[in-house]
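All protein chains but one are shown at their positions in the complex.
Entry: chain A
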Amino acid sequence: MSDCRRQWNREDELPVYLAGPISTGPNQRKSFGMFSSVEGAFESKTIDFDNYAVGRKGSRTPRSGSRERLLDTGEPVGKTPSEGREGSPSGDETGSERLLIKGGRVVNDDQSLYADVYIEDGLIKYLQSMIIPLSFPHPYANGRMVIPGGIDVDTCFMKPFLGTQPVDDFLQGTKAALAGGTTMIIDHVSPQPGDSLLEAFERWQEAADKKACCDYSLHVDIPQWNESVKDELELLVQEKGINSFQVYMAYKDLYQMSDSELYEAFSFLKQLGAVVLVHAENGDLIAQEQRKILGMGITGPEGHPLSRPEELEAEAVFRAITLGNRVNCPIYITKVMSKSAADTITQARRKGCLVFGEAITASLATDGSHYWSKNWAKAAAYVTSPPLSPDPTTPDHLHTLLACGDLQVVGSAHCTYSTSQKAIGKDDFTLIPEGTNGVEERMGFVWDKAVAMGKMDENQFVAVTSTNAAKIFNLYPRKGRIAVGSDADIVIWDPDSVKTISAKLQQSAGEYNIFEGLECRGGPALVLSQGQVVYEEGKLQVQQGTGRFIPRKHFPDLAYQRVKFRNQVKGKQGVIRGMYDGPVYDVVPTPKYITPSPSAKTSPTSHQPPPIRNLHQSNFSLSGAQIDDNMPRRSGHRIVAPPGGRSNITSLG
């Protein structure tokens, strides 16, 4: 480390004309980011630059050139990185494999510095000032910012709803992502209850390998919790490179898990070293509210936010955090949409809970007033859950929390359905497929609403759009950082470009854009994905299937270092006592009113149980355990007062 520090200092003394206003003085910005509170977390994750010095390559090798890629599409890409080893990164490859970005200001989450970036074989090879250009092309950054490509951790490009697929599949979706400066997405694998997680994962991976234009990784949603899921989870974590799983607290009778199941799931995932994503809404109450609101005759999209008020989100977040804290497992709340939910996370973090929060494009750029639009199609386009908060000050608040580090990640929750698909729910808002667009606009709006407003600096911008996500999901430093050895997913960011969002101009296939007409400052001028220029001056040049699956290791440091220590500290110990030798009350099974199944006997007041009995209440379980297992049995006893009063059957005889 000291070596590399010295090296940087030397760089800083280099020609003044390159050194910008930031790196001139001795007081170069050296923010260690909000995550440095963990001792050593920063140290171990910063790249050892010496490793990447000339002639000594790291163990990781690049994927080879684009020519092979076309051929590769069939096989699962990225699983066998050692293949590319024979293609040594010499100069005889095509020109497109080597790039030099000159004169830009490299912005990472911890510091900004003026440097040229030399890219070869999809990796960053040198990061120095004044690299002498050779004969290969070099986009001239011209003092603009060079930032790590964005990572969008929350997309659903294949999430089926009643058999329909979103209109943006991996191709359309990743194209939109690249056009917005996002070079990596993490998509949700959403198996239905009863499906095998592994099969679903393979289906998703296959589709993404064929279509994705940028690197991707996958979260797996757990639709229901049972024993067989455990084995699959273990396999996914150990062999498939998945370290994040989503559980649902909403969608009653479909995906929802009870608190006990959540507790078990959290305990299990913690052992595996995975990050738990939580969709936090109280599904029980939502179901009740939906019934009520439909009963009132409200069937339009305004019923959606009415049936999912902000309190239910905040409550579920609170519960998820409590569960996580009990289990000592890191929790990641997807889609924080309301102030109160965000505040709940903030407070929990103050108390030291391991919880991360993700704001999404829609909640950062617009609010829920549109649900009351007279235009059904428009109102329906905003339907997502948790819903956008009707409070117009919500976006501001969320930006503030992002800027101060209380929320960490910006996702998009991109899941677009066409208006005709949304119209499945034209007579019943509960059937409207949920999802909004946002993958393309994500980076732009964070810049526009946070950086351009002075809430956030450029380093924090990089942190929330890319680095934090990479750290939480263990992609760092391969993604989320511009450093020697990192993947060449780089964006040249133009802070001054202004564009007006419109469905006509977007890459996404959806015919409606919820940000329609909003103006957005800041956008990518040039996007490099795996060292290839894929977007330049508004033109997109992508090849279907170039995206690789990025496997992620378990036990991400950022989330799990603290867990490990807490585990050691938190050991519980009993009190050593002598045996209790006093009298023990003889437990007489006094009239037990707990009948295994509700008796049909008429009670004295002759109120029969209702026609719709709630059979969920049964105490029956297959384990053979009975509710009175804990009571010692007596051989026999006379029932003096049987439940329901004495019978007078003897008088009949």
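One rule holds for everything that comes next: contacts are C-beta pairs under 8 Å (C-beta built on N, C-alpha and C of every residue); 3 or more make two chains touch, one makes a residue touch a chain; residues count from 1.
In the analysis below, contacts and distances are computed from a predicted model.
Trainee: The complex lacks one chain in this depiction; which UniProt name from "Protein YIPF", "Septin", "40S ribosomal protein S24" or "Dihydropyrimidinase like 4" does that chain carry?
Mentor: According to UniProt, the chain not displayed is called "Dihydropyrimidinase like 4".
Trainee: Among A:122, A:148 or A:303, which one touches the chain that has been omitted from the display?
Mentor: Final answer for the missing-chain contact: A:303.
Trainee: Out of A:454, A:517 or A:583, which residue would touch the omitted chain in the full complex?
Mentor: The single option touching the absent chain is A:583.
Trainee: In terms of residues, what is the contact footprint of the unshown chain on chain A?
Mentor: So the residues of chain A touching the missing chain come out as 160, 162-164, 192-196, 198-199, 224, 226-228, 231-232, 252-254, 258-264, 267, 282, 284-285, 287-289, 293, 296-300, 302-303, 306, 309, 311-312, 314-315, 318-319, 322-323, 325-326, 372-377, 379, 418-421, 423-424, 426, 428, 430-431, 572-575, 577-580, 582-585, 587-590, 592-595, 598-599, 603-605, 607-623, 625, 627, 630-631, 643.
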